[in-house]
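A single protein chain has been omitted; all remaining protein chains appear in their positions.
Up next is chain A:
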Amino acid sequence: MLKIIIPTIMLIPLTWMSKPNMIWINTTTYGLLISLISLSYLNQPNDNTLNSSLMFFSDSLSAPLLALTTWLLPLMLMASQHHLSKEPLTRKKLYISMLILLQLFLIMTFTASELIFFYILFEATLIPTLIIITRWGNQTERLNAGLYFLFYTLMGSLPLLVALLYIHNFMGSLNFLMIQYWIQPLPNSWSNIFLWLACMMAFMVKMPLYGLHLWLPKAHVEAPIAGSMVLAAVLLKLGGYGMMRITTLLNPLTNFMAYPFMMLSLWGMIMTSSICLRQTDLKSLIAYSSVSHMALVIVAVLIQTPWSYMGATALMIAHGLTSSMLFCLANSNYERIHSRTMILARGLQTLLPLMAAWWLLASLTNLALPPTINLIGELFVVMSSFSWSNITIILMGINIIITALYSLYMLITTQRGKYSHHIKNIKPSFTRENALMTLHLLPLLLLSLNPKIILGPIY
């Protein structure tokens, strides 16, 4: 694992000591090289994990997430080049250092083998994200957004710390690989209910669960593009990953405790999808769509069947790439018209046809078109929730319809129809932007040829 961590740490001196016109090129290139290294971890032995050291390990659940994280860093850097071009050099380097630091913490989080180590890094990812949102966001609401983000997450995760220390005391060790073998069933009692809640609420807030999702639209909308990308693509998946790891400790109480959260997720995904239909703000639409997709992941993790775990993992990876791509597209709009309102930039297909192609593909993957991995994820989740309870198929079906509705609504509003007359002067698409979209889309489409690698440890 050090062969990923040490190069990522060394990216920081690279940014500070590069020549001013080379900082972006250097960091992006080396970021891509690091992501190549992480791809080797996708080659997993069948039923087991790949142990690197006492503190790091990677298995089929964390390896795709690791690849996603490392793949995203060069993409974030490419996306940020335009809006940082006017800043002084030191601030550019600071921004890149924050992104690299965040990347480092995320890599360590996904490969941590001890749960307290995981917790510390889970919290540590908050600090660079907070700095990116509040320092480089664009509107005054970003201060409030940072506060909501930090405090929602911390309120959920402080009980997690107490719960982890209690479990450590109780079981003797928190090394994830070992406690898999020492697990005793958790009977149903009040104190165990609180233990379950303490363990899970941190990840529920992070996912986010429908009732606790207030921070997400604020944070996503106010963050600069790299912040939005990393938030949507990776930080939400931290919640899913953590939930999948910690539910191994919490059986069979989960069967009892899951009901309220299942109801919130099932209802919430329909609610947030419906809100998407009425949004005027493009980034806010994509943010609420993230909540909706993540609610599916929550449902899948709480059901705890093999198919649902496969679906959850696939959906996390697929949603990461799709959501990040949608934010990049929204940002390309924002950079041209300096507004997030959807209807101000209509009919872009006539002006930017290649970008319209990317918009089309992104919207199609967002609504889970076969044979993309989005569909695989959603389909597995729908099937496993049907086996858990037959009625959920109605809610899932409604959700799929509404998802299709708002994705197409977004597509049609921004791309089709007559263009609004004041956008005739926008700049054509940069090669950088097209490359960015390609790099998002190519893994997404190629994975549909071999989805085995993202289906997680149960496959």
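The rule is simple: a residue touches a chain if its C-beta (ideal position, glycine included) is under 8 Å from a C-beta of that chain, and two chains touch if they have at least 3 such contacts; residues count from 1.
Everything that follows uses one rule, which is that contacts and distances are computed from a predicted model.
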| item | value |
| --- | --- |
| Undisplayed chain, where the name is taken from the UniProt record, one of "T-complex protein 1 subunit delta", "COX7R oxidase", "NADH-ubiquinone oxidoreductase chain 2" or "U3 small nucleolar RNA-associated protein" | "NADH-ubiquinone oxidoreductase chain 2" |
| Option from A:Trp16, A:Phe151 or A:Phe386 whose C-beta touches the chain left out | A:Phe151 |
| Candidate in contact with the missing chain, chosen from A:Leu42, A:Ala124 or A:Ile337 | A:Ala124 |
| Of A:Thr27, A:Gln44, A:Ser80 or A:Thr134, the residue in touch with the unshown chain | A:Thr134 |
| From A:Tyr166, A:Phe430 or A:Tyr459, residue that would touch the chain that is not displayed | A:Tyr166 |
| Contact set of chain A toward the excluded chain (per top definition) | 55, 90, 94, 105, 117, 119-121, 123-124, 126-127, 131, 134-135, 143, 146-147, 150-151, 154-155, 158-159, 161-162, 165-166, 168-169, 198 |
